[in-house]
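All protein chains but one are shown at their positions in the complex.
So, chain A:
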Amino acid sequence: MTSTREIITLQFGNYANYVGAHWWNIQESGFSYDPNGEPSEIDHDVLYREGVDYKGQVTYTPRLLLVDLKGALQHLPELGTLYESEPSTSAAASTSDRLESVQSSIPWDSEGVEVIKKEPQVKPEFQKDLDDPHVDITEKDYDFSTNAKTWSDFLYARYHPRTINIVKNYQHSDSVNSFDTFSNGSRIWQNEYYEDDFGDKIRQYMEECNNCQGFQTIFDCANGFGGLSLKCLEYLNDEYSKVNLAVPVFNPRSVLFENSDEPLANSICVVNTALVYSHLVEQSSLIVPLSTADRAWRQIGAPRHFPLLNYKSDNLYQTSAILASFLDTISLRYRLKNPVSSCYLSNFCSDLNNYGRKLTAAALGLPFSMRSDEDLIDCLDKLEGSMFTQISPNSKIGTDYIVQSACIRGIPKNRLKRPSKQAQRQMKMAAYKCESVSEMLQLYFQCSNHASLAHVSAVEAPHPVKIPYPMEMFDPRLNFEGFLEDINRIEDQKLISVPVVATVQCSGDLSDTLESLHREASRIKLSKIHRFKETGLESDEYVEVLEHLLNFKDNYDDNFDL
């Protein structure tokens, strides 16, 4: 049966939406509109849906629901711009025109209407240029890393009107977060809107699916959105009992909460995180926490080092792009066309979560470091250390007893090894008999990790790099296809793609991760933080949560053999 294997994506929280915006951008910059070109190896229907707007135009939008605070959208209307009844031209002129037409259509005395207008948000240059078919966006430098005020500024993808949901009770702000506690977030779910309307939107997506694989949820872990997303996961389990992939993300910039100084804000973050982790054990099939910082419980740690990347550690735009690249690569396993039996989200999760080890660690090689004159076989032969950088907070993965699922993309077939005539030295290597990229990488993992299991998917198409992706992060020595050269790339040649490798790993070492979280969390006296109690979290419950974390840790301590 070759019906599509749909997945519904949910994003909760501002930083999650940054990551999401990049992810959808990456996917759309990989779309090929060339009818004669080779069909893509990726089945975009897994995450996207086809629709029709009010004028009968066909649309192709992410099967996505996102939640953010009021004011976080800036210039983006809640319903998106895709399904507008009349086409909008330049922003300022059209709004006043539209207002007038709306006003005249009200069947009421026209003096009876009082217009309360907020200052119209100026669309950033990039969004204006997207509306204008005459401007080529690839020719310009928008400098998003300093200019982007929120994720909608660099959003290339267009969302379905169903997609955006706003938490009206809280105002978004860059400096102070008022949506503070886990329990606050849980309470938001209880109001009418989420129980009915939000649930109904999920149902509508679900109704369209022929063969839904499950859900993937990306959410901010350390603030109120954690509670909201956990409630939502609970709802999904009750209602649909499908596979749930949970991706908690950690904002690399420490944000203060309302009426709190730094130590208090940090404590709140720790409590929130502990609550999220312990609830996720029940409510998700697999947990893949992501952060570009090495530690995230109490204070944001030092940024992770990528050998060929240069990014600002607290820049939301750049760091979220790194996480999005990871998601885009790792998700290839369940997004491939012509699926073999193991290419489902459920297989992805069940491969890794044996013995209830649902918490995993993510690692990424961005770009996969390979010289332009090398073959994969040589590259792996010479490789010292790891090809990955860890991107899960407080996690260190050893080299032995690990289970992992890796994806590699962007290594063309002809770069695997030399044909036998020119092979010379390569002939002697054990890997020379491997016929495909995935096979060779599999062998590599087998040899370098003792007593480990690995699943490898390989895709030939590289990771596209196009505006609005932060291409300024990459080392200038990469050539246009992302392979390493000795000299810098010439100025006017643009980077168009990079090879990437990503993996999700699970090993006994993750018990340290949980241990450290438990240690931090148990040090906090919950009764000193009034806002938790005010929003309905009792100390007893917290004690239970801590115990739950310890029990969860035990899953990693027992030395099961694989």
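Keep in mind that, in the parts below, a residue touches a chain if its C-beta (ideal position, glycine included) is under 8 Å from a C-beta of that chain, and two chains touch if they have at least 3 such contacts; residues count from 1.
Throughout what follows, contacts and distances are computed from a predicted model.
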{"item": "UniProt protein name of the chain not shown, from \"Alkyl transferase\", \"F-actin-capping protein subunit beta\", \"Chaperonin\" or \"Mitochondrial ribosomal protein MRP51\"", "value": "\"Chaperonin\""}
{"item": "Touching residue (missing chain; options A:Q121, A:S145, A:N237 or A:N479)", "value": "A:Q121"}
{"item": "Absent-chain contact - pick from A:M206, A:A423 or A:I496", "value": "A:M206"}
{"item": "Touch with the omitted chain, as defined above, among A:N251, A:S267, A:N394 or A:Q505", "value": "A:S267"}
{"item": "Hidden-chain contact residue, picked from the options A:A16, A:I411 or A:I524", "value": "A:I524"}
{"item": "Positions on chain A contacted by the hidden chain, ascending", "value": "1, 3, 51-54, 56, 70, 73-79, 85, 91, 95, 98-99, 102-103, 105-108, 111-121, 168, 171, 200, 203-204, 206-212, 239, 243, 259-261, 263-264, 266-268, 285, 341, 344, 346-347, 349-351, 354, 524, 528-530"}
